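One structure is given below, represented as structure tokens, and several questions about it will come after.
Note that this complex is displayed minus one protein chain, with the remaining chains in position.
We call the chains A, B and C, going by the order they appear; numbering starts again at 1 in every chain.
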Amino acid sequence: MFAAATAALLVVMGCALLRALLGPTVYDRILAMNSFGTLTVLMIAVLGFLSGRPEFLDIALVYALINFIGTIAVCKYVMFTDLGSPTRGPEWDDI
Amino acid sequence: MIELVLDAVTALFLLAGCILLLIGGFGLLRLPDAFARLHAAGMIDTLGLALILVGLMFQAGLTLVTVKLGLIAVFVLYTSPVVSHALARAALAGGFRPGARHVVLPDPSSPKSLPSGSGEGRAP
Amino acid sequence: MILLTDVILMLFMVATAIALVFVRNLFAVIMLSGIFSLTASLLYLLMDAVDVAFTEAAVGAGIATVLGLATLGIIGVQDEKPQQRSSLGSFVVVLITGIVLIQAANDMPAFGDPDAPIHRHVAPRYIEQSGEEVGVPNIVTSVLASYRGFDTMGEVMVVFTAACGVLVLMGRTRKPDDYPEEDYREDIDPREGSSDFVPKDDDESVRS
Partner (left out) sequence: MIVFLHAVSLTFALSVLWILLSGYLDHALLLYLGAVSVVLCVVISWRMGLLDREGHPVELVFRGLLYWPWLGKEIVLANIDVAKAIIGWGGAAPDPTMFDVRASQKTAVGLVTYANSITLTPGTVTVAAEGDRLTIHALTSGAVEGLAGGEMDRRVRWFEGTRISDGRIPEGGA
């Protein structure tokens, strides 16, 4: 049961990886990385049950939060090409 | 007996979640542009994730593991729309135009008059 | 099943690494290295190295991505085309190093071998007595924070210094005309002791 779920997750991770490799735009790659992050969280959870020790979920929790921060940083970079200054001009608010 | 029932429920949830995840992954590859793929990623982030975590919860029983699984679900469900929105906004700000028709809904202030089809008042 | 997962994840890593070599867009490089870190952290988890996986997820996939993006803010997105010259010499060096490393790995004790030298020296004491001697349930924490406390303190200092260095470098991203040096200094009076680092409202040039 868990083995089948692991296999399905691996296939979906392969899809996300393929999307990250193919591109074509920057946004596809960001999206693929974010999905890959979510799938990693799921994978950690399922692997914990597969190996019979679900106590490893803390790292999935950390990763769920890190993934969020990372993706927001990426989107901010894409929008402003800079992480230091909050806004580039008056027309865009801080994301 | 109760073990068997719990196993069956877990298997059911995992099966549904895996099917949704596979469709989402397929959508990531198949859909035409980044905006459309956002929806496929949204499927992975919402129901796919929730179904698998709920399935695992039945296996964990009333322990701290269940609480942690729930926390993961809550965190992802809170953060995933922000990420999608930031990504869509960044894409729009970066000059990326989605390949979508523009539709004008009839009158937003009186939502009772629904369009029966989706193609009302289409603009190029 | 675990073995199969290992192999597939390693294949993902190989595919990502090959793509990393050939992609010229540095932004894509950062995204791919984030995915590389994620896969690596999954592999660490499969090898039961939970603390390493934790660090890899937080530092490799999280902070390294953000730092890489901040660097991109300075140097731009497009890498230069490499000069087309033969890299046979480097390839031979890499090949020899790889063979030596694989050869060396054969001499190591098997993965998880209880008779490995590292498991016979101090590890039994950590496992059996760290609960009483230190009083923290997590053995890794008690090793890092107590048995090897001085070592860890040195490491923390190194990391702190590195972080300070990186922050100083990143602070250069502000354009000089955004924050005129003299005005900026006048705005912040350290004697006021307030947490208000926002430039004052009368200074319109800051906001433009």
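Quick notes
Keep in mind that, in the parts below, contacts are C-beta pairs under 8 Å (C-beta built on N, C-alpha and C of every residue); 3 or more make two chains touch, one makes a residue touch a chain.
The shown structure was predicted, so the numbers you read here are calculated from the model rather than taken from an experiment.
Contacts of the undisplayed chain with visible chains (whole complex): B, C. Taking the complete complex into account, residues 135-137, 195 of subunit C touch the chain not shown. Residues of subunit B that touch the chain left out of view are 20, 23-24, 26-27, 30-33, 35-36, 38-40, 42-43, 46-48, 64, 67-68, 71, 77, 80-82, 84-85, 88-89, 92, 98-105, 108-109, 111, 114-115, 117-118.
Here is the rule we use: only the chains that are shown with their structure count from here on.
Relative to the whole-protein C-alpha centroid, the nearest chain centroid is that of A.
Centroids of subunit A and subunit B (each the mean of its C-alpha atoms) stand 14 Å apart. If each chain is reduced to the centroid of its CA atoms, subunit B and subunit C end up 31 Å from each other.
Contact with two or more other chains is made by residues 13-14, 26, 30, 32, 58, 67 of subunit A.
Partner subunit A is touched in their complex by these residues of subunit B: 7, 10-11, 14, 17-18, 21-22, 24-26, 28-29, 34, 37-38, 41, 44-45, 48-49, 52-53, 56, 59-60, 65, 68-69, 71-72, 75-76, 79-80, 82-83, 86-87, 89-91, 93-94, 96.
Of all the residues in subunit C, the ones that touch subunit A in their complex are 1-2, 5, 8-9, 12, 15-16, 19, 25, 27-28, 31-32, 34-35, 38, 41-42, 45-46, 50, 53-54, 57-58, 61-62, 65-66, 69-70, 72-73, 170-171, 173-174, 178. If you check the complex, the residues on subunit A that touch subunit B are 1-2, 4-5, 8-9, 11-16, 18-19, 25-28, 30-32, 34-35, 38-39, 41-42, 45-46, 49, 54-55, 57-58, 60-61, 64-65, 67-68, 71-72, 75-76, 78-79, 92, 95.
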